[in-house]
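Here the complex is missing a single protein chain, while all its other protein chains stay put.
Let's turn to chain A:
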Amino acid sequence: MDRPQVVTENYANPVTCLFHVLFKAGALVFYILFSLFVKSFVIIFVITVFLAALDFWVVKNVSGRILVGMRWWNEIDDEGNSVWKFECLDGEALARMNKKDSWLFWWTLYLTAAAWIILGIFSLIRLEADYLLVVGVCLTLSLANIVGFTRCNKDAKKNIRGYFEGHAQNAITSRITSTLQSAFGVI
């Protein structure tokens, strides 16, 4: 079944990979099938959005840090400013991450957002404002995770380069956290 590879490397965290994909697929499948065969909008909305929210939480809090060693969240500091935090493991731990896990993580993230965009276009063509609401919520959740982890990934790459350089000097860098003032934070 699989594409032949020079190196046979299995997933390091198959259970986490399963849950990472399960809720995404569940939301998409429920939305497509139920909108074709079941005409109750309330049921479609509640189940689809619930699965999308569950997927958002799992990716942000569990599979993100297990599969690619990253996490992001927002805090409000003592001065009342909004601070976005992006956290990743140190260079040595990142270097030991499974390549296949990382590949699955990023590709499913992008493909899910693309799928919701396509479904949104269909709803727009058929002039169904109700279903556009469902797609809008699910797409917002997907894009939030993509933006968050993309920023984490930039720091992770810097961390790996730092580890590579530090490794040459027998030094190991520690965890890194970068911050970004929220665009909505007003001073």
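Assume a contact is a pair of C-beta atoms (placed from the backbone, for glycine too) under 8 Å apart; a residue touches a chain by one contact, two chains touch by 3 or more; residues count from 1.
The rule we apply is simple: contacts and distances are computed from a predicted model.
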Item to complete: Consult the UniProt record of the chain that does not appear here and report its protein name from "Ribosomal RNA-processing protein 42", "Protein YIP", "COP9 signalosome complex subunit 3" or "Ras-related protein Rab".
Response: "Protein YIP"
Worksheet, complete the sentence: Among listed residues A:Val21, A:Ala53 or A:Leu143, the absent chain is touched only by A:Ala53
Item to complete: May I ask you to list the residues on chain A that touch the chain which is not drawn?
Response: 5-9, 12-13, 40-42, 45-46, 49-50, 53, 57, 61-62, 65-66, 68-71, 73-78, 80-83, 85, 87-100, 102-103, 106-107, 110, 129-130, 133, 153, 155, 157-167, 169-179, 182, 184-187
